[in-house]
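Contents: one structure, followed by commentary.
With one protein chain held back, the other chains of the complex are shown just where they sit.
Up next is chain A:
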Amino acid sequence: MNSFTRSNQGLPGPGTEPAVLEMQGVSKVIKGKAIVDNLSFEIRRGEIIGLLGPNGAGKTTTIRMMTGLIRLSSGDVLVHGQSIQKNFKQAISQIGAIIENPEFYPHMTGYDNLRQYLRMSDGAGASRIDEVVELVGLQEAMTKKVRAYSLGMRQRLGIAQALLHSPKLLILDEPTNGLDPAGIREMRDYMRKIAEVEGIAILISSHMLAEIEQICHRAVVIQNGKLVTVTQLAEAPEARSEVSLAIRVDRLEAAQTVAEAVQGVKVTGMDEARSELHVHLPDGTVPELVAALSEAKVGVYRITENRQSLEEDFLKWTGGNRIA
């Protein structure tokens, strides 16, 4: 299904090189209320991290603190070992970001807008504009005024702007917002490419849990400003010992008897309407079960895996709160 491997093999682990981003007990207190409370996590080179949390969890506040737009009440953010508070210029030069909606000067063309940001970055030549524009596929729109851009085009221009100074960390707030399905897919492929090829770390905050699940290596889940969990989304297949399957068969009762006879298989339920048998079993037992079923002349039509989706996990972690 998905040829992309999420495993992080080959990348140096923590300790061998400084993390691209290090959140050290970051807090933001506004009027006595902790919007973000003692948040710590880190992002390593080439990693794609999802930032998840229900409404008002403090995602955007966290991102604004990372980019120096708002002050930290306590703690520190280190970008390549440089503090965003003490060495703002060095730290921010490693970050490219889109925070909430990408907003540009509407009366200027896409090209003029990018040139504005090029003049504010060090060491990037004019040819870099052509490079990033080609990367996001906006060549035709560059001479148009941004006023005439669709949200999807502004989103692409936002990415171009963020990559202009070749940052080490890309921070994207809802990057697929306003993109059509083709655009979302393109964006996903593109983000994988820059993470893998150029080793740029990416932090994505998104509504869409499925989106995060498909692209991210890890997800940082926060609620009420506190870290709930950091979960590895990129489990290698062999690491999972147990699987849940739904098997569609022609004779349900017979299938149940057969399945129960195989050692290690637990029948968790039956769906009469769809003629499906739900089983839970060790990964290695699957061929055995399939063989047993065909031996007993039970016709097998479909075998699908019942994976617990990130959404279920998410609701469990955040206590069923609405998704941001």
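In this text, a contact is a pair of C-beta atoms (placed from the backbone, for glycine too) under 8 Å apart; a residue touches a chain by one contact, two chains touch by 3 or more; residues count from 1.
As a working rule, contacts and distances are computed from a predicted model.
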Check your understanding: The chain that is not shown, which UniProt protein name from "NADH-quinone oxidoreductase subunit H", "Electron transfer flavoprotein", "ABC transporter permease" or "Cytochrome bo(3) ubiquinol oxidase subunit 3" does it carry?
Key -> "ABC transporter permease"
Practice item. Identify the residue among A:Glu103, A:Glu198 or A:Asp271 that touches the chain left out of the display. Key: A:Glu103
Review point. Where does chain A touch the missing chain, residue by residue?
Key: 64, 67-71, 88-90, 92-93, 95, 97, 99-108, 112, 116-117, 119-122, 161, 165
